[in-house]
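After the structure tokens below, expect a handful of questions from me.
All protein chains but one are shown in place.
And then chain A:
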Amino acid sequence: MRFDIHYRETWLHRINPSLKLIVMTVLFVAVLFIHNPNVLINLTLGFLLLLFVFAGYPLKYVLLFLLPFLFIFVSTAASMILFGNGQTTWFQWGLIHITEESFFRGLHLGFRALIFALLGLLFSLTTRPVYLFYSLMQQLKLKPKYAYSFLAGIRLIPIMLEEFQTVQNALKVRGAAENSNVFHKIKRYAIPLLSQSIRRAQRIAIAMEAKRFSKAEGRTFYYELGFSKYDILFASYVVVISLLAYYVSTVYSYIPIADVR
């Protein structure tokens, strides 16, 4: 996402976007198979370091971005802590049953959600969508019709938000009742927004097809993206942090549990 915030361009911004996406997807899947909360805590620290030191954003903004993640942490952890299975009961009141096992499992889930959120934030703060789609076309051979459609679609977001405001104002002017149910309300907004968007998409598509944006063979690109030393740096950072996270967890553990299942 393009924030109107001044940021420093760091080496994280210069990584090949396709590589960044692949590494992060691999990390995502790998994290699903980690059942030791200590490893997850170490990994979280490793990515927090990346975010605070190398993302190139002022500290106060990074803290602001992290705020909703705290909420995710708590809400993800809460239902497992309160309603999870376990043997060692700590607290029981009506349906709520907190056990040692469910408590640590809940924390583990919280950290897991935090890592996913951190990875996503790191990616969107340091990747320009234009470069991402150009790189997907060049490195991963994504068909141009998909890449350019996404790029055109992203450019339409501000227009859609403006249109949303227009519909909102129009409804207000006409005194549309606010007490209707939520489905009715969604429809009121969705029908004009969708129909206008479809019409606009058709017009743009005709123009784009006429200009051969859908042509796949022999295409040249305005932005040529390749690999650099920063890619090696990033890949090594991830490998080192992962190994370190495992190693540290065997030497020192914050939580006396090695598998939360």
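One rule holds in what follows: a residue touches a chain if its C-beta (ideal position, glycine included) is under 8 Å from a C-beta of that chain, and two chains touch if they have at least 3 such contacts; residues count from 1.
By our rule, contacts and distances are computed from a predicted model.
One chain of the complex is hidden; its UniProt record names it "Energy-coupling factor transport system substrate-specific component", one of "Cytochrome O ubiquinol oxidase", "ABC transporter ATP-binding protein", "DNA repair exonuclease SbcCD ATPase subunit" or "Energy-coupling factor transport system substrate-specific component".
In the complete complex, the hidden chain is touched by one of A:Leu48, A:Val62 or A:Ala152, namely A:Ala152.
If you put the missing chain back, the residues of chain A touching it would be 1, 24-25, 28, 32, 65, 68-69, 71-72, 75-76, 79-80, 83-85, 95, 97, 102, 105, 109, 112-113, 116-121, 123-124, 129, 145-146, 148-150, 152-154, 156-157, 160-161, 164, 183, 186-187, 190-191, 193-195, 197-202, 204-206, 208-209, 213-214, 260-261.
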